[in-house]
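In this view, the complex is presented without one of its protein chains, the others remaining in place.
As written, the chain order gives the labels A and B, with residue 1 at the start of each chain.
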Amino acid sequence: MAFSGALTLTDLNDFITPSQACIKPVEQVKPQEVAKEPGGASTEIQIDSSGSYYEVSVNGLPQNKTNGIGAKKLEQAQISLNDCLACSGCITSAESVLITLQSHTEVLNFLESNPDVSSPSHKVPVLSIAPQCLASLAASISSSSSTPITLHRVYCRVQAFCSQVLGFEHIYDTTFARHIALLEHAQEFQERRAGGGKLPMLASACPGWICYAEKAHAEMLPFIARTKSPQQIIGTLVKEWLGEKWGKKPNEIYHVSVMPCYDKKLEASRQDFHNEIYSTRDVDCVITTGELELMMREKGWDLSVPVQDELESLPRGPAGSVFPELMNHPGTSSGSYLQSLIDMHTSTSPDTLDLSVRTVRSSDYEEYTLKKRESGEVVFKGAKCYGFRNLQNVVRKVGREAGKGYDYVEVMACPGGCVNGGVEGEMQNAKWGDKEWTKRVEEAYWHNLPTPPASPNLSAETRMANEADRAKSRRQRLFRTQYKAVESEVIGLAVKW
Amino acid sequence: MNIDLLYKIESVAELQGHEERTWHVSWNPTKPLLASCSADKSVRLYAYSELTESCDPKFSHITSIPTGHSKTVRALAWAPSGKTFATASFDSNIGIWEQEATSDYEGDDVSGGEWECASLLEGHETECKSVAYSSSGTLLASCSRDKTVWVWEVHPDSDFECMGVLMDHTQDVKCVAWHPTEEILASASYDDSIKLYIDDPSDDWFCFTTLTGHTSTVWSICFAPSGNYLVSGSDDCTVRIWKRVSEHQWECVSVLEGHERSVYSVSWGVGKGDVEGGLGWVASTGSDGRINVWELSESSDMSANAPPKNKLIARISSAHGVNDVNTVVWCPRPGYEEFLATGGDDATAKVWKVVKA
């Protein structure tokens, strides 16, 4: 079982053979059935010099007249993304399919064919980029000795590239969406603690983990937070909220996100994030940091060169964007989900709380305990748990002692979390899991971000949210999602053994 | 059917009772007990009387454990304490078995209470093929057709923590084995390779070397009692000896021929040889139904990669009649160095001893 990081991009221009991992029988447009006499004429498969397979009739007559050479080229295997999502055959081999469906080429093709603004069929191109990607880009243009350039500078340069060169009309970072995700997360945690669901609550932002749980550990699904990930929240914000502001329908906007992880492509493709009415997705196409860098290279853009009006950090006061930009959430570079819950407890508790942290074997597994200083009573116990191995232990622990151990676990499928999101390494030709590289991205991520209390003031805002039920149901519709176990529906002919 | 060699292989016991093929047998390291597992999903335990000058051990069936595994029990391994054993099943789970405490008596602990499943280790996606405890008993390794090797830490109260999921093999992993003294893990695979792993104290388990040479599936591996050699058996019909030429470097130094079909199992025991520089006895068996026993001894050549001397000292054909022999294991208990157990497609387990011809 391989998460995205371990994935090798295999060439899909191949016929499915028994040695390949995919168990999904491939749909093919069936040729029209020709009534066949027993023992009558039939066909053979021939291979031409390019290695393509042709079906020809044995007596030399063309099987049909669809092309001039009297032979019909057999179709190559095509696996649709939905096949992968609906199949429990492998864990995340879906990425290899996604590479072709959601790629930077796809983005360039769209931009090229997008009609002019004056045309009614023009779509508004919007790009959202995750802060981990900015950190990764910052690390890649800073030599190992110097301090990384700030995220804000990188963001300015990415904005310049995407608007001036690619023609994106709006560019955002996903930290405001994360801010909302953290608020919603905290809200959901309180609902669960009040009896509205199971504890421990498990983080929901990592699509690799969600995919694995749906396919291999359905018993974990009730524990997973139903709060959308920042990517899907920005998707909702762009297509519903901004779209309304702009007077655009969801299908009149083309939304690209830049993410540190291949599995985000999978997440964007989920049925839950598809708008049936307008037949469009909240995020139309996901590209990785590496793909963004590739586009820059292809267009001859040098990210290490400063752009005009580039600032070291955010200007104070009203910014040009509709959203607050590059909001800092202290905690982890994987989204600070655990930390935001800890902050919620410390800021709302009438008692003084002490936090103790225990590292279990490595920094990828840490336990956080909040105790009342006076009585020593434990009010919250959480853990951050990264990587497949630790994830197994979470699954075991939660399965065995549901409700007794942790209140919350920040689960991420990649060791090191999102700064090592499987695609970051490819930028430096470094092996995925390269500790040095991950460390540099981590440094860049935290370097020179504004220190003021950007962490959401949960108490006030959550209280407000509770006041109106109508608002609550709207929030739930906009900011929550659902999971379902993927049942194996493998047919006998396709069983791998 | 013995051929003319220094030693001969004599039958000691023939243990019937499984309803389908016997896949694996395992000697308890501390007590006079032998366990076997089968495609019939059960584990059978046999006790034996201690060896005396005049009398070979007598084996008697003491219990059958229906395991609850929903498919074949492919392999079984005793913990070094002899109090716990683990089962690897085609149902993709690893079972951990402990004997129910019997309050009233201490004496004959080979019978004792019922064997119960104390823990079930889930995580593999497909059939588990092998399971092994480290020499200290603190680690457990398992492997599967899902191409992974898992390392588990054994905690008190039958709790286990996953310490590593090793995804280095490109195919089905057939066998895992631990070094006799150090925390070195070896795995053998359908991808024709053997991989060795160690723990990086600041990080995770990782594969530090890959041994290639076999030209087909490597079915079985076993470290030598000295820890400086490793033996492997393969579908290419050969048995190979790998030598530790430096701390983290292992090289193939000998290829032993003597099988006509797949070699399914190898075992390296201390042996009862009297040869100078003795390294013990290697037993091998497989689809040809034959058991071969080689005596290994250090070469006079002191260079690091000098092959050990090897000599075929005993052989028996048709050990389980016309059937494949799936496993061969030397008894690890002191005083029983010449005893072997085998399991075959005829659903039996057999016990043999290797004696001077």
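The definition used in the following text is that a residue touches a chain if its C-beta (ideal position, glycine included) is under 8 Å from a C-beta of that chain, and two chains touch if they have at least 3 such contacts.
Here, contacts and distances are computed from a predicted model.
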### Task
Consult the UniProt record of the chain that does not appear here and report its protein name from "AP complex subunit beta", "Large ribosomal subunit protein mL43", "MIP18 family-like domain-containing protein" or "ABC transporter domain-containing protein".
"MIP18 family-like domain-containing protein"
#### Entry: Neighbouring shown chains of the undisplayed chain, as defined at the top
A, B
#### Entry: Of B:58, B:261 or B:311, the one touching the omitted chain in the full complex
B:261
### Task
For the chain that's not shown, point to the residue among B:22, B:36, B:72 or B:187 touching it.
B:72
### Message
Touching the hidden chain in the complete assembly: which of B:39, B:239 or B:266 does that?
### Response
B:39
### Task
With the full complex in mind, choose from A:117, A:194, A:357 or A:491 the residue touching the hidden chain.
A:491
### Query
Looking at the whole complex, which of B:7, B:27, B:46 or B:90 touches the chain that is not displayed?
B:90
### Task
Touching the hidden chain in the full complex, which residues of chain B are there? Just list them.
21, 39, 71-72, 74, 90, 127, 129, 145, 172, 174, 190, 216-217, 235, 261-262, 287, 321-324, 345-346
### Message
Which parts of chain A face the unshown chain closely enough to count as touching?
### Response
15-19, 25-28, 30-31, 34, 36, 38-40, 42-45, 47, 53, 55, 58, 63, 77, 490-495, 497
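To be clear about the criterion, only the chains that are shown with their structure count from here on.
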### Task
Return the distance between the CA-based centres of chain A and chain B, expressed in whole Å.
44
## Note on the structure
Listed in rising order, the residues of chain B that touch chain A in the complex are 122-123, 125, 146, 148, 160-165, 167, 202-204
### Task
Mind listing the chain A positions that touch chain B in their complex?
1-2, 6, 91, 216, 361-362, 388-390, 392-393, 396, 415, 435
